[in-house]
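What follows is a set of notes on a single structure, which appears directly below.
All protein chains but one are shown in place.
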Amino acid sequence: MGYLPHTEDELRAMLRRIGVEHADDLLLASVPRAYAFPEIDLPEPVSEMEIMTELREMSEANTDLQRVPCFLGAGAYHHFVPSVVDHVLGRSEFYTAYTPYQPEMSQGTLQAIFEYQSMICALTGMEVSNASHYDGATAMAEAVIMAISVWRGRRRKVVMSPTIHPEYRETVRTYTQGMDIAIIGDYSLGNDIPALVDMVDGDTACLIVQNPDFLGRILDLSGLAERVHAHKALLVVACDPISLGMLKPPGDYDADIALGEGQPLGNAISYGGPYIGFFTCKKRYVRRMAGRLVGQTVDAEGKRGFVLTLATREQHIRRERATSNICTNQALNALAAAVYLAAMGKSGLAQVARLCYHKAHYAANAIALLDGYDVDLAVPFFREFVVRCPIPVADLNQDLYESYGILGGYDLGQVYPELEDHMLISVTEMNTRQEIDELVEALEGIVR
Amino acid sequence: MGVQVDPECLYTETHEWIRVEGDYGYVGITDYAQEQLSDIVYVEVPEGGDAFAKGEVFCVVESVKAASDCYLPVGGEILEVNGQLEDSPDLVNTDPYGEGWFVKISVDDTDELDDLMDAEAYAEFAEQAEEEGGP
Partner (left out) sequence: MTEPIIYELSAPGRRAVSLPVLDVAPSDLPPTMLLRDGLDLPEVSELDLVRHYVHLSQLNHGVDVGFYPLGSCTMKYSPKVNEDASRLSGFAATHPYQPEESVQGNLRLMYELQEFLKSLSGFDGVSLQPAAGAQGELTGVLMMRAYHQSRGDARRNVLLIPDSAHGTNPASTTMAGFEMVELKSDARGNVALDDLAAHLSDRIAGMMLTNPNTLGLFDQNLLQVTRLVHEAGGLMYGDGANFNALMGVVKPAELGFDLMHFNLHKTFSTPHGGGGPGSGPVGATVALDEFLPGPIVVSETTLLDAVTGERLPEDAVDGEQDMGVEGLWYRLWMPRRSIGRVKSFYGHFGVCVKAYTYIRMLGAAGLTDVSRMAVLNANYLQAILKEAYPLPYDRVCMHEFVLEGRVEGAPDVRALDICKRLIDFGIHPPTNYFPLIVPEALMIEPTETESKQTLDHFAETMIRIAQEARENPQLLHDAPVNAPVRRLDEVRAARRLVLRWEG
C-alpha cells in the first residue's frame, strides 16, 4: 500500500531507464550490506476501515470535553471554535502547502499570515508581530534570547515572576541552560511586582511577568514599564488572547515584548498540541526578533503581494549567527487563529471575554459562600480564580470525576508548596449556568 | 573586471575601507563588497560612544540574501554614525566610498594603520578573490 501509484509495467520501464535490475540494487549501492534490510518490529498493516474503527475505540477510551463539563484551565482552555474555522483549515491548498519560499505560488498562505500578524498587533496593541512560535512557552524562551541579543550579550540576568506558568519557566531554563544566564525572581511566591522591580538592575536584560497571571489575577501594570526602562531593561509580558477582548493590552502600557499562548483562538485543545505562540514587539527591535515575518511589497507589474522578509535573521542565511534556530511557524494554527479573530470580530471577541468573566465571577461568588471553601473575591480576576479547599485537591478531583462526572480544576499544590489544597478553577463561555450550579452542588456535597 | 577603489583609502582583507583625516577616520565597505552582497536593505550601525578593537565586529550589513559582519580596520571609538543609511541603505550600493560611509571613528593607535593595504594592493587582492569566486 503506502499510497504508491507504480504499476508493474511502470516499475520495469523505470528500472530499465535507470539501468538496474531491481529497485533494491539502488539501495544496496548506497548502504553497507551488513546492515541492510534489518528486521523491523511493527504491527501488521491494516486497512483504512480497520484503523478508523480501532482509533475510534481508542479515542472513546478517553473522556473528552464534549461529554463532561470542564473547569480545568492552567494554560489550555476549552473555548468555542466556530465551525467556519475547521472548514477553512480543511482547504488542502492551505494544509498541503509548504513554507512560502516561492511567494508567487503561495500568496494564499502569505496573505493569511500577514492578516494574522495584523490582527495580533491589534489585539496586543503592539507594533510588530511575527508569524508565530511553537507555543507560549517557547515564545517566552525566544523573548529571553531576544532580550539578551538586544543587549548584545552584555547583560546576562533575567528577572522572572513566580506567577508565570510553571511550564513556561521550565522551558526558559531548558533553552538557556547552555547560555550562562542567571534567572531570578521566581523561586518565591512572595515576590510580587514591587519586589521583582527591585531586582532589576544594570545587569538585567529583561523583566518578565504574566497578565492575567497563572493564578488568574488581573495585574495593574501601569507604571511598570517606566521603572524597568529606567534600568534600560526590557519589559516582557505574557498575556492571554481571550482576556484581551476586554483587558488593557500590553502595548498600552509600553511593554517591549508581548507574547502568549494562542490556543484559545480557534485551536482544538488536542491534549496539549499543536498550539501556537504569538509574539509581538516594538518596531525598533524587529531585527532582533526570531521567527518568520511576512511583509507587503509589489510585483513586477506594481501589484500588491506578500513575501517572507528579513530572512537574513534566520537560520538558513545566518546559520550560526542566526537570531534563533527556528525553521517553522505554526502556520495552520495561525490560520485558525486568524479565522477565529475575523469570525468573532471586534464585537464577538469582546462578548466572549465578557461571557468568561461574568460566568467565572458567578462561580466564584457561589463557591465563596460554601462552608470550608475560601475564595479571595477582592483580587480582580478574568476567567480563573483560586479556591482554598477543605480536603486535598487530588481527592476532591477524584470524587468530582468519579461521582459527578465533572473535570475539576488544577491542583496548585503541585507548583507552589504554599498553595497546598488550593485549586485553580477555570470558567469559559462553554460552561453553562447549569454546569456551574452542578459544580457548586458537587463541591458542597463532597465535604458534607 | 575592474575593481573600483578610492586612492585615499586604506583597506582590510575583509573588504572594509578607512579614510584617515587627521585623528579621525571614516569607515565603510568597498565597492567589491557591495557588489557581492547586492541590494543592501539595512545597515545595523553601532551607537555613538561605543568603542571597538581592531578587527572587532562593529556593524552588520544586510541584503536580501545575506547578512555580513563588518570588522573595524583599526581600534577606535564611534564619533558619528551615518544617519542617511536608515532611510537610504542603497547609498552603500551606489556610493560606497562617499555617501555610503558607515561610521566616523577616532583612531586610537595610528600604528595599526600599517597593517592595512593601500588602494593598489587592495585592488589586486579583490580581483584575486573574484577569480576564486567570492570573498
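Which chain is which? They are A and B, in the order written, and residues in each are numbered from 1.
Here is the rule we use: contacts are C-beta pairs under 8 Å (C-beta built on N, C-alpha and C of every residue); 3 or more make two chains touch, one makes a residue touch a chain.
It should be emphasised that the depicted structure is a prediction, and the values quoted were computed from it without experimental measurement.
J.: Looking beyond the chains shown, say which of A:183, A:199, A:342 or A:368 touches the absent one.
T.: If we include the chain that is not displayed, A:342 is the one touching it.
J.: Touching the hidden chain in the complete assembly: which of A:183, A:199 or A:350 does that?
T.: A:350
J.: Since one chain has been left out of the picture, which residues of chain B touch it in the full complex?
T.: 39, 41-42, 62-64, 89-90
Here is the rule we go by: only the chains that are shown with their structure count from here on.
J.: Counting in whole Å, what is the centre-to-centre distance of chain A and chain B, each centre being its mean C-alpha position?
T.: Chain centroid spacing, chain A to chain B, equals 43 Å.
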